[in-house]
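The complex is shown incomplete by one protein chain, all other protein chains being positioned as in the whole.
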Amino acid sequence: MSKLKTQEFMVNMGPHHPSTHGVCRLMLTLDGEKVVKIVPVIGYLHRAIEKICENRTYAQCIPLLDRFEYVTSMSCEYVFADAVEKLAAIEVPERAQYLRVIMLELNRIASHLIFFGTTVMDIGALTPFLYGLRERELIMDLFEMTCGQRLTYNYITIGGVSHDIPPEFIPKCREAVKIIREKLKDYEGLFNENPIWLARTKNIGVLSAETAVAYGVSGPILRASGIKYDIRKNEPYGIYDRFDFNIPTYTHGDAYDRYMVRLDEIRESLKIITQALDGLPEGDIRKKVNPFTFKPPAGEIYNRIENSRGEMGVYLVSDGTTKPTRLKLRGGSYNHLQVLPHVAVGGLVADLVAIFATFDIIMPEVDR
Amino acid sequence: MILASVELIGVFRWLYGLLVELGLEEPWLSVVIYGLLSVTIFGVLCLIALFLVWWERKIAGHMQQRFGPMRNGWHGWYQTVMDALKLLQKEDIRVDTRDRAVFFWAPVICFVAAFLAYIVIPFGDGLIVADLNIGILYVIAITTFTVISLLMAGWGSNNKYALLGGMRSAAQVVSYEVPMVASILTVIVFSGSLSMVDISNSQQGNFIFNWFIFRPPFGIIAFLTYITAATAEANRTPFDIPEAEQELVAGYNIEYSGMKFAMFFLAEFVNMFTVSAIATTLFLGGWHGPLLPSWLWFIIKTLAIVLLLMIFRWTFPRLRVDQLMEFAWKFLVPLTFANLILAGWMKYAGWYW
Partner (left out) sequence: MTRDELKEYIAGHFEGRLKPLESGRYALLYEVSAADLTEIAQALRDDSKLNLNFLCNIAAIDASDHFEAVYSVASLTGNHRLDFKVILPHDNPEIESTQEIWPAANWYEREMWELYGINILKHDNLTRFLLPDEWNQGHPMRKDWDAPDFVRFPELER
């Protein structure tokens, strides 16, 4: 039999593809089912947030920054407000600090629940997606109760938070914590030992610690690769040094570890929320700052926090006027998408989907 | 029995008598009768397929803490009818770069192959179009036709995702055909016949304990391997890689729209019903059962298997393509063949039956 002629072929995965979570486009070169080359193409969601912010006052920037990473909007608000407060040396009232921590951690849980849902959906189990969203709904209700919004909160402002929590927030929040803790066991019962799940995620997309560090990978993915680094612990911001929590770390850096790290992180966040609710003091929720005339002194600062998708940073340059001179946003997904080709090349298309899902990349953070 | 009196077989006997009285002669008698019969079977199957679509959506909904379709009628019972009407009205979008003939014939072949299997499936006592003496062999042969149509759809669409889906389905169906046939052969060893009616009849009596599934260990192993292979044959999760939504968007049917898509869609559900009906005939005693009329028994058993497949679909993650092949060739094939050989040996030695 004469030898059959074969050739590699190109496939555009995205920008409209169910498993690229938004508008990411991956130009794949395939050899049959095997991925030979990946070129990420971004920019479909570029909204020029950085440029628009240069023409807005500091207070006006915050609603815009909600859209920077809309799954965890609280983090975007916090990282900016914190940077401005550090520049202008504003003391944030104690109660506001605690409220911020509660909201940040609730939002982290909400984000990880979405991660759980979308990841298992990308690997083919459609039902748990709804379970993840069901538990997220409890958190969304808490946010709605507090600030009236479910996705883009505009809650953490310069000098504090915009609204105090209503009286029924605390019992509801404790109840949500309890429910989520219970449901986590169900999730783990569904997947942690499931042979199909193990076959699809164990030893898939192994990201070594060296590559991870070299490419600036951060957050849960870095910890899944075996590096115990969490900005909340290593460079505590806000009042995170007051809480007792662990940093879940795994060693293999495969898809399964990335999934496990996030589930464990939900538990740790629940711990933080419980402690913060216990220690919540009475008092002011905001130091009054005039949103129109507020002028931080000239200076520049790189402020970073631990977001659910890794390090979220903002480089803020102030020239002493009401508007920032430069606002550079840094999201974890930006680096994660950059390292994706190094991890996924050589695997199958199905592995690429699993890797993309466990990297938890969302595009607004990349494109800004 | 009131229920038994409405059985189709009675209607057709009456019709046959009427036509003979009117003086109609062969071959026109057969043409009319078989024409009516095929229209009836086709209509019933279309209704079943529509019902299965609705049922799948309800099951998915209830498993996912929601209701599923609720708007059209009681619990949305005619939702799928409206969906089908919508799909009929839709524009048939045809890509310019398609392979015209292949693109057109793929859904037709898929649809026809899905329905042809019902010639030999006994819906009840005497409710069978033709009791072929190679019945089960015929079913295996005709259901494999589906894979040709999927390959045609993949190729004809001139779309890379569709091509990948088509190739995957070819690889998958061909692989899973082997364990499926091997587990079916175990039943044939038990019954000693290829005819669907004979297979059903050999499971008659003794309440329900003459069913082949209750012949441990071979019957139960054959049943489990058959269900696994049948899930793969029907392209359902966890073996739904040909249309893996998150990888290939929609797989082979990505370029199809309107009624052509509906044909694929309905054929998929008819196929699911086919594999369940075969499982019923082979392992669960066919139409035999106490008290209830035969056709009701058949429908109940088949829907029970369908329910099982649906629960699989909404629970399990999806296997990867190479793991799927590994599972078929390294686990299922040796298991089913060992099962078949041991069953045949015991039958030959006469230890068992």
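What to note about this one:
Chains here go by letter, A and B, matching the order in which they are written, and residues are numbered from 1 within each.
Keep in mind that, in the parts below, a contact is a pair of C-beta atoms (placed from the backbone, for glycine too) under 8 Å apart; a residue touches a chain by one contact, two chains touch by 3 or more.
In this text the structure is predicted, and so the values were computed from the model without any measurement.
The chain not displayed here makes contact, within the full complex, with A.
Residue-wise, the contact with the chain that is not shown comes from A:317, picked out of A:206, A:239 or A:317. Which of A:34, A:67, A:86 or A:181 touches the hidden chain is settled by the complete complex: it is A:86.
From the options A:46, A:178 or A:202, the residue with contact to the chain not on display is A:46.
The missing chain, though absent from the display, is touched by one residue of A:149, A:208 or A:338; that residue is A:338. Listed here are the chain A residues that touch the chain not shown: 42-43, 46, 48, 50-51, 55-57, 86-87, 213-216, 218, 227, 229, 234-235, 292-293, 298-304, 311, 313, 315, 317, 321-323, 325-326, 328, 330, 334-335, 338, 367-368.
By definition in this document, only the chains that are shown with their structure count from here on.
Taken together, the chain A residues at the contact with chain B in this complex read 9-11, 17-19, 30, 33, 120-127, 129-131, 134, 191, 194, 196-197, 199-200, 348-351, 353.
Against chain A, the residues of chain B that register as touching in their complex are 60, 63-66, 160-161, 164, 168, 237-238, 240-241, 244-249, 314-323.
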